[in-house]
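Below is one structure; the comments refer to it alone.
Complex shown without one protein chain; remaining protein chains in place.
And then subunit A:
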Amino acid sequence: MAYDKFSKINSPAVPLPYENVDTDQIIPARFLKAVERKGFGDNLFRDWRYENDGSPKADFPLNNDKYSGKILVGGKNFGSGSSREHAAWAIYDYGFRVVVSSFFADIFKGNALNNGLLPVVVSPEFLEKIFVQIEKDPESTFEVDLPNQKFTITATGESTDFEINPYKKHCLQNGLDDIDYLVEMKEQIAEFEAK
């Protein structure tokens, strides 16, 4: 799936200080009935974001005007549960390009990387610092530097390195996906099958 090439992002961040944010919260199953990949951002965190009558819940961070930006910061074990890639699509479609947490569920992490959404793992202590900084000044920015694999709290200058598989980093920086790679491998796959 085509996505924007990723290099550096400097942006304020939206806090979601809950643990185990599961994919049923990110996008409830009843919104998975589309046969095309569009508009999922409208239903991102649907039941946390809206009352039953469709009015926004004032205390949910996405509805709070003081928070904005391309970076979503969640508690540990973000993206647990279902394999629905719609979760990554919804976060991306809403406008986020980075999700920061101290721990991600495996399938979500893979889905995010396949869709140009960068999962950044930081230590629990550093995550706490990010939450504190957002609370102190919601307009303050954070720098996500993919080439140097560095996440920086601009206001304090504190930074931390993050890990990413070199192959996936290359894909993200160049907007490539695995399918192109696999289709190129057809001959080798056929040889494997013949063995």
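In this section, contacts are C-beta pairs under 8 Å (C-beta built on N, C-alpha and C of every residue); 3 or more make two chains touch, one makes a residue touch a chain; residues count from 1.
What we mean here is this: contacts and distances are computed from a predicted model.
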Which listed name, "Cytochrome c oxidase subunit 1", "ABC transporter permease subunit", "Xanthine dehydrogenase YagS FAD-binding subunit" or "3-isopropylmalate dehydratase large subunit", is the one UniProt assigns to the chain that has been left out?
"3-isopropylmalate dehydratase large subunit"
Among the options A:Asn77, A:Gln133 or A:Thr160, which residue touches the chain absent from this view?
A:Asn77
For a quick check of understanding: of A:Ser11, A:Asn43 or A:Asn114, which residue touches the chain that isn't displayed?
A:Asn114
Chain not shown, touching residues in subunit A
1, 17-20, 22, 24-25, 28-30, 32-37, 47, 52, 75-77, 80-86, 88, 103-107, 110-111, 114-115, 128, 165-168, 177-179, 181-183, 185-186, 188-189, 192-193
